[in-house]
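Coming up: chain A.
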Amino acid sequence: MSGTSYVIKGAQLLGGEAGDLYVSDGVYAEDAVRGAQVVDAAGLIALPGLVDLHTHLREPGREDAETVLTGTRAAAAGGFTAVHAMANTDPVADTAGVVEQVWRLGREAGYCDVRPVGAVTVGLKGERLAELGAMADSAARVRVFSDDGHCVSDAALMRRALEYVKAFGGVVAQHAQEPRLTEGAQMNEGELSGVLGLQGWPAVAEEAIIARDVLLAAHTGSRLHICHLSTAGSVEIVRWAKARGYPVTAEVTPHHLLLTEDLIHGYDPIYKVNPPLRSAADVEAVRAGLADGTIDAVATDHAPHPVEAKDCEWAVAAMGMLGLETALSVVQRTMVETGLLDWAGVADRMSVRPARIGGLAEHGRPFEAGAPANLVLVDPAASRVIEPGALQSLSRNTPYAGMKLPGAVVATLLHGSATVLDGRVVER
Partner candidate 1 sequence: MTMQSGARSSGLDPTVARAVLDAPAIDRALTRIAHEILERTGGAEDAVLLGIPTRGAVLCRRLGELITRFEGRSIPLGSLDVTMYRDDLRLKPARALGRTEIPSGGIDGRLVILVDDVLFSGRTVRAALDALNDLGRPRAIQLAVLVDRGHRELPIRADYVGKNLPTSLREAVEVHLSETDGRDCVLLGIKGE
Partner candidate 2 sequence: MGKRHLLSTADLTVDDANLILDTAQELSTIAGRAIKKLPTLRGRTVVNLFFEDSTRTRISFETAAKRLSADVINFSAKGSSVSKGESLKDTALTLEAMGADAVVVRHWASGGAHRLANAGWIHSSVVNAGDGTHEHPTQALLDAYTLRQRLGSVAGRHVAIVGDVLHSRVARSNVHLLSTLGAEVTLVGPPTLLPHGVESWPCAYSYELDPVLPKCDAVMMLRVQRERMNQAFFPTEREYSRRYGLQAARMAMLPEHAVVMHPGPMNRGLEISAEVADSVRSTITEQVANGVSVRMAVLYLLLGGAESAIGNEEEGSAR
């Protein structure tokens, strides 16, 4: 396929030395090709295209909140070249048929590689295993399985799932939330929840499941991935497990790197999310965990919701925040500007490791000739005020409305073809 070729001049590769990149036929080339479009990348940072392990594209079933098309446009705008689409759609992605549908929609949209995540249990009910093998063998080639939205709380079922996916190199991604400790929970359990009269979501409900599951992962010799880890205690448990060589990986969301529960004083449901916003001490701990690699990846948990699901009382509001278009900026603010991570580290946590966990061979690769040209160019000196109305996403539930965040995505290349150029999404 010969599309446009590019010469990217003077980009700081992984935030380091400036260099040129040549792109043609979807891969990096040794030299510039005649007639290539020149992109002046002076002052810009080149990173491998970002990979999100945790996105909600809402299609099929909730197209009023987001579709695969709008969601992948948002992903491209955020610098992502691959996203894992979670299975809590309607119908649930628990069969080969549904995951293939989502995969196909992603290919047709053409803005991002969409890797559907398969449900662990039928209908996310936590009762019986879904046809994990069929999903793995389908065109969608599912490797990540998750009941996200719900916890696989039954220990026996979780053990079986971990064992079963070994047959095709799969990984079970657990949404750690002990249901009996979090019935009716609305926000982090702590002093503030007592004062505000909102039912608490105690940290132990997350930590107890993680503690159990890292031991199950070791026992079964199968890979475990922890979704949206949010507490200091959780970081310690994962650190302990990794120190013993257990096959465990973990992700953290951008909002858990930046926001704390104090924002909930005004009962604005824009801050309602699962797991909930936690304390300042938890934020510090997850930042440190991401910096030292205990936490492997930043995953957005991009969760679009229609306006009426947030424009109401806290108790009836939906849980979730947008994340694709602001993730990189939030990571720059919380990790780069604080000196906790350099840009090479950002590339590692937002592209290299997530690609490896998801088994995506074509993403998170070094800039070498012959490798697929999945790439993002970032202007670290730019800044922007986040305007909900200006987002690519169909929904508006971003917690950063009106906030000034650093960095701007200038260009995103997906298999050598621009999905974002000059800071604007390319129309197809």
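Picked so that all candidates are chains of the complex that A comes from, given by their letters.
Please note the rule applied: contacts are C-beta pairs under 8 Å (C-beta built on N, C-alpha and C of every residue); 3 or more make two chains touch, one makes a residue touch a chain; residues count from 1.
Just so it is clear, the structure is predicted and the values come from calculations on it, not from any experiment.
Trainee: By the touch definition at the top, chain A has one partner among 1 or 2 in this complex. Which number?
Mentor: 2
Trainee: Could you pull out which chain A residues touch candidate 2 in their complex?
Mentor: Touching candidate 2 from chain A are residues 186, 189-198, 200, 202, 266-268, 308, 311-316.
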